[in-house]
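Remarks on the structure that follows.
All protein chains of the complex are present and in place, except for one that has been dropped.
Moving on, here comes chain A:
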Amino acid sequence: MFRATLKSLLARKLRLVLSGLAVILGVMFVSGALVLTDTLNRTFDSIFSDVYAATDVSVTAKPKVEVSEMDGEEVSAPLPASAVETIKTQAGVRSATGRVDADGARVIATDGKVLTSFGPPRIGSNWTGTDEMMEIRSGRGPEAPDEIALNATTAKLAGYAVGDRVPVLTQQPKREFTLVGIWGYTGGRDSISGVQEVAFTTPVAQELMLGEKDVFTSVTVAAADGVTPDQLRDRLAPVLGAGYEVKTGAQLSAEDSASLKEGMGFFNQILLGFAGVALFVGIFLILNTFSIVVAQRTRELALLRAIGASRRQVINSVLVEAVVVGMIASVLGLLAGIGAGAGLGALFSGMSGGMDLAPIGVPLSAVISSFTVGILVTVVAAVMPALRASRIAPVAAMQDVATPDRPLTKLTVAGTVVTAAGAAALGTGLFVASGDSALYLILGGVLVTFIGVALLTPLISRPVVSLLGRLFAWSVPGRLGRLNSGRNPRRTAITAAALMVGIALVTGVTVVMDSAKSSLKAEAARILKAQIMISGDQGGPRPPTYDPAVVDRAEAIPGVRAAAGLYNDLVAIGGERSYIAATEDLSRLAEAYGTTAAKLGADQIAVSAPEAAERNWQAGSQVSIQTSRGEAHTYTVSQVFTEDTLPGSIILPAEAIKGFGITQPVLGFIRLDDGVAVSAVLPQVKALVADSPEVSATDQQTFVDSQAAIFDQIITMIQILLGLAILIAVLGVINTLALSVLERTRELGLLRAVGLGRAQTMRMITVEAVVIAVFGALLGVAVGAGMGSAVARALKDDGITQIVLPWDRMGTYLALAALVGVIAAVLPAIRAARLNVLNAIAHD
């Protein structure tokens, strides 16, 4: 019996390859995601142990506003120079070095553009000599106020060599320095994980990066011989008191890596989410492939039964086959996954500017899940149809040529119940419930409806496929293709459902994003009266800024009615983090923005009505606000304004800006006198911001469009990621077709014998593929549009006021699906056309 199984396995190489491929892909996605996650985790660990390798103990002042990784870079509180002296005098201290280390030193490259960063900070620091990890590559450290050194990564990216003049943006407008030295790190590294670094002399670093004299961000303390870092920490902490944090290098490295991992956890979840989608689709593919393969083997199994094999033996033979296929495919899938993980890791490190990737490792979880997924799914997929096949009486099975399709009743009932449940949840969420419970009901409803529709696909496939097929029924091959696609509703449906999943998700996200985009545009057009905006692309955690002097100069341009700059900071109000804004003069901002407001006094703030309501503030309320730097200050609420009439919800006076993490404006609004053309003023404003290369001056429309561009970026990202799921589904179409061609060999022979040409045969197969693919896409677009609209509706309170169905994109998805069908048909069609007529007729 075992030998018969193996023989039949080998005799069916094509089927084996096709079913194996399905498993390989499914396993590849899961293991790839796990390998990548594991590698990145170990990479982060090693980065931070490197960063703190030369640090025994580090002292910082407690930050004024605690910030989590998701909110952006923390602004450390300044630490007075006197603290360094205090530390130096303590027992057990060999040396103490005051350090300035702050994000926001942006080098302007030789091409005039600011060096951007997708993640790693751009650090400005004070030069304190080299430690055991640093090595000078050329030149020396900065000694005069107009000298700087760069790390090799920065110098290379920007294209500078020692002796060049280098413009740098800091908390202050652009300033030029002479590059006197370039340094790197041990092991030939140009930087630690892609961080860009600029080193100034200490007073310059203090002035430019911290905005104050005689302050540091941290003190690096080296222990005297015989003193461990832990002992040193325990000695220093009580001396310095509660205002300081004293930590060992090991502690800091663990903390930083944990917080980065926490930030990356989100990324991991996305990755695993996509692996989940891929797996989901992969399971469809595996199930479908095996059910076809076993259905095709029904006659063979029946023959085995007829010559005396027991039911158990028949099922065992299929089981053995499934385990063999599952094992081999899992191993191959795991290998492919390791490759994919390594590739993605390299891509990731490239994107983040040369992060040194930890060696690729294979976590146990990847191995376990690979084999679980690979073997379990395969066995279940194979044994279910085999059980069914073994139940058919041998004689019936042997006579039965075309495998009969079972009635769809059970599936239909199940699908209807599930869909109804999903719809009910959705309806309740949309129209009855409110708040968070509504959101959960809607999201849950969407998911359940999704599954319900998938179950109903076979039923829907009948009318829809026959209708779709009509489009092609004008030619004989077209009609035959249409009939073939309607032949096994279950098979067609599962194949199409796999495609549906990916396309529905893409469409859903597109609907939500387009709705958000159009809501944003409509909103901006309604509230924004300024005709010219100064803004830049958000290229990293730190927003782009410009020279504050630009605002006054812009207002001086003839034809300008008002110009105002907007500053942002993350502050603590009553211990809670909150984003606030500030401007030079609220009355000017209001005028530029198209409304009126009084100037704020030094201790006054303006608050939007909803914000005031939420915080239970009225005009006259006293509020204590702790900005990123400086001391907490108590303000009086002097104005409560209507929502959206001014940018932001809490606006602070000009006096507060010096305590902000970033003391330069991030946005600018310029309103023109009535009748003045934008084109007359815009070039002059552009000239004003020429020295602030991070930002540009644009008209209102361009600004709104650029703000909305983020949504298009998200759509593109989702499209790429789900493209993988769609790719698997395409493989499913190829698989189904190839197996169908195999199954219908005799029919193809007959058709060819009675005069169907090769080209016509290919057309027939192509029509079948296109019908299946377009059916899947149609379903996907419909389900996706429904889900997307529901989610957009659920986000109404979050600013999505319009629901937009992107017909053009939905049309594109359909057209792409048709193309996918054509591509999927190529190989099976060639195979069908090449069939030898006589062999095909004699085929069994």
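By our rule, a residue touches a chain if its C-beta (ideal position, glycine included) is under 8 Å from a C-beta of that chain, and two chains touch if they have at least 3 such contacts; residues count from 1.
Assume contacts and distances are computed from a predicted model.
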According to its UniProt record, what is the protein name of the omitted chain, chosen from "Membrane protein", "Carbon-monoxide dehydrogenase medium subunit", "Sarcosine oxidase subunit delta" or "Putative ABC transport system ATP-binding protein"?
"Putative ABC transport system ATP-binding protein"
Contact residue for the chain not shown (choose from A:R487, A:K599 or A:K686)
A:R487
On chain A, where is the contact patch with the chain that was removed from view?
401-402, 476, 479-480, 483-484, 487, 746-747, 750-758, 760, 837-838, 841
